[in-house]
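Note that one protein chain is taken out, while the other chains of the complex remain in position.
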Amino acid sequence: MNKVYPDAHAALAGLLRDGMTIMSGGFGLCGIPEILVAAIRDSGVTGLTMISNNAGIDGAGLGLLLESRQIRKMVSSYVGENQLFADLYLKGELEIEFNPQGTLAERIRAGGAGIPAFFTKTGVGTSVAEGKEIREFDTESYVMERGLVADLAVIHAWKADREGNLVYRKTARNFNPVMATAGRVTVAEVEHLVEPGAIDPDHIHTPGIFVDRIIHATPLEKRIEQRTVRKRGN
Amino acid sequence: MNKVYPDAHAALAGLLRDGMTIMSGGFGLCGIPEILVAAIRDSGVTGLTMISNNAGIDGAGLGLLLESRQIRKMVSSYVGENQLFADLYLKGELEIEFNPQGTLAERIRAGGAGIPAFFTKTGVGTSVAEGKEIREFDTESYVMERGLVADLAVIHAWKADREGNLVYRKTARNFNPVMATAGRVTVAEVEHLVEPGAIDPDHIHTPGIFVDRIIHATPLEKRIEQRTVRKRGN
Amino acid sequence: MSWSRDEMARRAAAELRDGFYVNLGIGIPTLVSNFIPSGITVQLQSENGMLGMGPFPFEGEEDPDLINAGKQTITELPTTSYFDSAQSFGMIRGGHIDVSILGAMQVAENGDLANWMIPGRMVKGMGGAMDLVAGVKRVIVLMEHSARNEPKLLRRCTLPLTGKGVVDTVITDLGVFTIDRGGMTLTERAPNVALEEIRQKTEASFAVRSGLA
Partner (left out) sequence: MSWSRDEMARRAAAELRDGFYVNLGIGIPTLVSNFIPSGITVQLQSENGMLGMGPFPFEGEEDPDLINAGKQTITELPTTSYFDSAQSFGMIRGGHIDVSILGAMQVAENGDLANWMIPGRMVKGMGGAMDLVAGVKRVIVLMEHSARNEPKLLRRCTLPLTGKGVVDTVITDLGVFTIDRGGMTLTERAPNVALEEIRQKTEASFAVRSGLA
């Protein structure tokens, strides 16, 4: 059972179709599957529903798929200062469903874990809860949220073995592990590819069962969105 | 903020009271907080509701608290061949609530994550679903299960730093990480205690925020329930 | 001649495909790991928190921190990963395991399964069985065709259920059955086991795959 593909194009072969739903890992530009997103752009597939915490920026991340008008709908918690996003939205060319960030993460985790719905305090009494079931447990009100699954999840990891066991690095972990569980097919781009046994099994963040295809993705751009520093000697 | 206590007695001081609910980690005798369980036995606290996947065996694990009649109710998935357990149950001195193992794990995870209820396929059409809400999502039936929290969680980890960041070893992980999140107070016994910074932050399984008190627990008995081996040369 | 336990396990192992993730129950299902067809690799899941379960350890190398769901000492493989119980059952409930092979007390023609309790006897608990049969993509029951001359393949289960309409395939010492919306079908007989014998020992109604009679 070989999960390793020579490149992003090969790894996505047969998986893309117009109108599909794709989860894409990352927080801002940190830990995004940049090579796979570029390959989705190159494929020309359109009408996509993208589930991703953010929408990239002009020229990077999902910004690539916004520029090429391949996205029909975004499911996100924060799209920030993306001018193109704003323009497309105001012209009615882009639909947006905002989810509170924790609700988004939990919906994805639930989808991957076979849980069709759960209750949360988050958003009760706000527009997020409109049209959804509200229920009281132990005198507190909760809103019912649904699990999310996607036709495809594209994620980024720091290290993988050929079995698909993944390790993430620092805050580049973010949404990647939960999305790995919630894609009907999950494709991972990884910075380091090693043989099975090279990763301590207690250090594995995502067991290989959740990963269908792997590409060894270097070099990466890994852009920094907000470069903040302190002066030496402070 | 010192989380490290000199011994189990000190770590449990002020936390125990009759009739309380305690979660206890481990699967069989693997990864159980044996020193903490013995200290609960020594405290003499009674009328306990114990949430634990198993009930120990005669003379080990929660078997200690069964022998001393300190447990009023067990919430478990499998209690196996515990003769004392059977006797107490048949005499009406012990109540038992069986949960499917995955439902038990998820209820605990939900409790720790602020989720009061969720839906699962597990147990639909069985006695487990009796008296619970059944609901259809996308033409499939699910049963609603409630989140679980406990007054106290006692867990076992392999390694901790003084901040309470924990690492588990192999299958001794099991229920310990979810229980760490679901105790109003969580006490961990650990085999190795190190300074902050000694554990790679990407290798931490339970962040210190979930751990209130720590004891360095050695030596441990670590009994094996079913010793199975193969012959060399096979 | 009916299949031996090893032959039943070998027959079940023939259902596995390269790359499958598989959960094996205790009893005869455990034997399946001895008969994985050559040329394919499967990863065994142990629901207490492990993928890539290895064989029993050599004597003297038992590790109390490394056990399977039957609480037996085992070993790890190069592909092994460990995880907690919530993630383990997320894997199971979320449909990520390809096949669950487990034993049963009773299976009904509608796919109902009973394997966890007998009223009046001390109940040990269902462990992970209810989660496995509800969540895993395909459920294969591996069991003796009858117990003390009582049929185990029934019209309706009489024991409390482990899962409702969950069984896809039943492999017994006498043959192989599939179950779908249309009901139960005998698809294979053990060598020299007469259809008549199977009918006699089966309460469930079943079709017979064309060409098999």
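For reference, chains read A, B and C in written order, and residue numbers begin at 1 within each chain.
Throughout what follows, a contact is a pair of C-beta atoms (placed from the backbone, for glycine too) under 8 Å apart; a residue touches a chain by one contact, two chains touch by 3 or more.
This one's a predicted model, so the numbers in the text were calculated from it and none came from an experiment.
Participant: The chain left out here touches which displayed chains?
Facilitator: Spelled out, the missing chain touches these shown chains: A, B.
Participant: Using the touch definition up top, pick the residue from A:P33, A:G63 or A:G123 that touches the left-out chain.
Facilitator: The missing chain is touched by A:G123.
Participant: Please identify which residue in B:G19, B:G47 or B:P196 touches the non-displayed chain.
Facilitator: Per the contact definition at the top, the residue touching the missing chain is B:P196.
Participant: Thinking of the whole complex, not just what is shown, which of A:S76, A:N165 or A:T186 touches the missing chain?
Facilitator: A:S76
Participant: Need a quick check: the contact residues on chain B for the chain that isn't drawn.
Facilitator: Residues of chain B in touch with the missing chain: 1, 109, 111-115, 161, 163, 165, 181, 195-197, 201-202, 204, 207-210.
Participant: Mind pulling the chain A residues that touch the left-out chain?
Facilitator: Its contact residues with the unshown chain are 27-31, 53, 76-81, 86, 89-90, 96, 98, 100-106, 108-109, 120-128, 158, 168-178, 205, 222-232.
Quick note on the criterion: only the chains that are shown with their structure count from here on.
Participant: Out of curiosity, which chains are bumping into both chain A and chain C?
Facilitator: B
Participant: Return the chain whose centre of C-alpha atoms lies at maximal distance from the corresponding centre of chain B.
Facilitator: Farthest by centroid: A.
Participant: Skim through the chains and flag the pair connected by the most C-beta pairs in contact.
Facilitator: After tallying contacts for each pair, the winner is B-C.
Participant: Can you give the whole-Å distance between the Cα centres of chain B and chain C?
Facilitator: About 28 Å, centre to centre.
Participant: In chain C, what residues contact two or more other chains?
Facilitator: Residue numbers touching two or more other chains: 76, 82-83, 86, 89-90, 92-93, 135.
Participant: I need the residues of chain B touching at least two other chains; which ones are they?
Facilitator: 106, 120-121, 168-170, 173
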